[in-house]
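Just below is one structure, and these are the notes that go with it.
Subset of chains shown; positions unchanged.
Chain naming follows the written order as A, B and C, and within any one chain the residues start at number 1.
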């Protein structure tokens, strides 16, 4: 293949350290995929599982989705949100990506001793409000406390039980050549807001996380054109690059994205330029990528734009039969390159 | 963003490409010196858009990749020590040393921190007198003024716990080394715009004259690179070998003299090893004697045996152009971009990595020719 | 090598014994050392590398380049139009 290729874009590529868990193993990129493939799936199986945002369960005739995510965001309070709201949105969205609406959430804290109770209160209140706004409730939970230095403030794990919405039959494996790739809104705001909120790099910005629940947007899309909706994914860790690569691999299709159509807000683009980050690798928390049948794409786009969450929805590419498992970007100047998975953790570059 | 978006204009890019196609009348090989320029070319797929006969060779301009293995090993050694805060630009953390890398050192408990600026390391040293704070000072002429200022600042503050592990390299000697190679294929250079913003371009005039190569000082955005290529091929087609400046908005002929003064005050010139290339005379900057107290190599006795590149690696042959990666016995077997054995696989812009990611199959053992 | 990003100086500060300034990069701000661009003033654009301004951007030159490109494009298009095949 003569097209510019993923590994060439990270300089240099990290050495494989199979013996030790690195930060990069949690980045949502290549190392995460490797850990999943080599450690997690062999244990929990099936080894060839399609990585979906949620598992589907049928219990006594009820069609359910279940999803869990641990949240370790630092700082806990960031422009546009906090770990409580994020943990609710993240799990509600993982359910939504499978076409399910949240019925109930479970929430477990791990707290470092010395944590201010007032901050815990704020986080609980924020999580409860986010759940209520998402039409659900936190019905059960757990609180563990670990010694000073044994955790970084507070971690939250949320698990959602969802009920499948009528007409939902989405899967990462369901993308078909000819389909259109839609994005529900601007990308990379969450990740850059978080980096900006950290002190170590000394940056300030007005960038605000996009964290929000997407199940209403999804419900509207399903109502408008359920069977045309083949795949949905929220581009969180690893960004749009990971979301689309996972779909390309799972569905054994190629995906082509038009760089000029990518909705990257100006300040977000500036932050990425400054730190040498690729916005395609940076997390969003209030945005979804959808793979939809071409003949219903315009209608779905119109439906998305009629919702608050999807008002800036755009078509950014299409599914092709060529280069299965690969995502290609048509660059602004007309070139092409492969959209790679983030290799390790996201590091600012000087080069 | 102003000064960025204008230089990514697709219409103008298409016009420049047409102009290049229009200009090129025979095959030419142009090297962009700088890794940042390589980055733009690869990310934008520009090389694919150039006319067939016009070949871009990627130069040695990635400070991360050319830092010698031995120095990476020293960094790893120092970073793993107690009471040391090891600070670095982010991309150095991934570079494999002989046995491990700085990311892994951090994972095992080393206090390794990513900074945006060397001045932040000085601030840490001032705040933590109980720690030795070491900054990994890599880079070309562009970065040298920043690192020089960090040393001057630490000196001004009277800090005795701030140290630099210095691996500074200089561009002109490397360009000459490339041109001096018997099988050199480079016919024109795009010189690195930010290096020239600091140094100006007078240093390049004798090179253009002596070797008869056009040199175009070039920026980093797609239009910059396309215009730089256009200016280079125009010179080639015209039979000229001059230094021209494409990056006029940022680069002046004499460069930034204040920055040059700081470099001269803090550093002295010396021989320097380049990973995968070897030692190039006069190609490095070392701390001047006046600032030897800030030298991390002096502060920390490194007792490790000398680093050694992997015996299977034929990087030398590859960099000289006498072998292709697929002929290497380690290629795509032990040696991949995720666990590279040699520099051309370390740098993702290196020849071995490029071959690998393009999916080229290794030559079966039986068919491999003895070299 | 040498990721350099253009930004606009919004404030200059001399108090710490080192000339520093706030630079805005299209919505993102950072403290930057201005010691190597002693003539730079608030409102000026500079190229920033690892927290140091290494060069002032010359607006007039930038405009001229862009205009030249634009002109060259127009010229080229006129040149090419007659030759353009199917």
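We adopt the following convention: contacts are C-beta pairs under 8 Å (C-beta built on N, C-alpha and C of every residue); 3 or more make two chains touch, one makes a residue touch a chain.
Keep in mind that what you see is a predicted model, and the values were worked out from it rather than measured.
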| item | value |
| --- | --- |
| Protein chain stoichiometry for the whole structure, using the labels that appear | A x2, B x2, C x2 |
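Heads up, the rule we're going with is that only the chains that are shown with their structure count from here on.
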| item | value |
| --- | --- |
| Approximate Å spacing (C-alpha centroids) for the pair chain B, chain C | 22 |
| Whole-Å gap between the CA centroids of chain A and chain C | 34 |
| Where chain A and chain B are represented by their mean Cα positions, the distance between them in whole Å | 34 |
| Residue list for chain C, restricted to those that touch at least two other chains | 1-3, 5, 25-26, 30, 49-51 |
| Per-residue overlap in chain B, given as positions that touch at least 2 other chains | 1, 4, 35-36, 62-63, 89, 116-117, 120, 139, 143 |
| Chain B-facing residues of chain A, complex | 1-17, 20-24, 30, 200-203, 260, 266, 269-270, 273, 275-276, 331-337, 344-345, 347-351 |
| Chain C contact footprint on chain A (complex, rising order) | 196, 202-207, 266-267, 269-271, 273-274, 276, 349-351 |
| For the chain C and chain A complex, residues of the former touching the latter | 1-3, 5, 25-31, 49-51 |
